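Here the complex is missing one protein chain, while the rest keep their positions.
After this line comes chain A, so read on.
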Amino acid sequence: MASKGAARVRKKEIVKVIHGALLRTNIKAQMASAAPPLGPQLGQRGLNVANFCKEFNKETGHFKQGVPLPTRITVKPDRSYDLEICTPTTTWLLKQAAGIGRGKADKDEIVGKLTVKHLYEIAKVKSRDKALQHVELEHICRMLIKTCRTLGIQVQYHDLDPVELKEFLVARKEKVDAQLKELADKKAAKMLRTT
C-alpha cells in the first residue's frame, strides 16, 4: 500500500530540453504575436516575447503585412538576442512572380511559368541576405531553379506570351479550385465519419 501511495505522489519526470543559441523561424511581417507557435518558442528560450514582437513588427514596417520573413534569432546567455531578418522566402517570391498561390500537388504538374529574367531579379533580392553574401549570382539563380522545380514552376529562356499565360492561369485557377474543393470534401467527410 505504502509503495502505491509513494508512486502516486511521485511526480512525472520532466525532461528539460536544452535549446541551441540559434532559433530559425519564419515570421510574417508586422504580424509577430505572443500566440503559438512563436510565443512558446521564444518563451522557452527565456526571451521577453512582448518586447520581441514589438521590435520585430517595428523593424518589418517597410514590408507588406503578412509576407513570410525568414528570421534568425541568436539568443545570448544573458537573455538578450540578435535579430536577423532576411528577405522574404524564396517560395513566396517565386509564387508571387508566377501569380500563383499553390505549388504542385502531383508529380510533373506545371503550376506556373517564369522566365530567367524573373529569376535574375529575385536572385538580386535574395543576394542581400547575410547567408548569401559573396555567393555568385549564378549560384543563387541555380538554387532558385531548383526551388522552381520543387514548386512546379516552369522556367523558360524566352519571354512569356501574355495571351498564352492568361489562358494558362485561367485553366490553372479552375484546376486549383477543383483541388481545393476535393480537399474540403475529404475533410468534411472525415469530420462526419463516426466509425
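One rule holds for everything that comes next: a contact is a pair of C-beta atoms (placed from the backbone, for glycine too) under 8 Å apart; a residue touches a chain by one contact, two chains touch by 3 or more; residues count from 1.
Note that in this section contacts and distances are computed from a predicted model.
Leaving aside the chains on screen, match the unshown one to its UniProt name from "3-demethylubiquinol 3-O-methyltransferase", "Large ribosomal subunit protein uL10m", "Charged multivesicular body protein 6" or "Rab GTPase ypt31".
The record names the chain that does not appear here as "Large ribosomal subunit protein uL10m".
With respect to the chain omitted from the figure, which of A:H62, A:K107, A:H134 or A:R193 is a touching residue?
A:H134
Identify the residue among A:L22, A:L83 or A:V125 that touches the chain left out of the display.
A:L22
At which residues does chain A meet the chain that is not included here?
Considering the whole complex, chain A reaches the absent chain at 22, 131-135.
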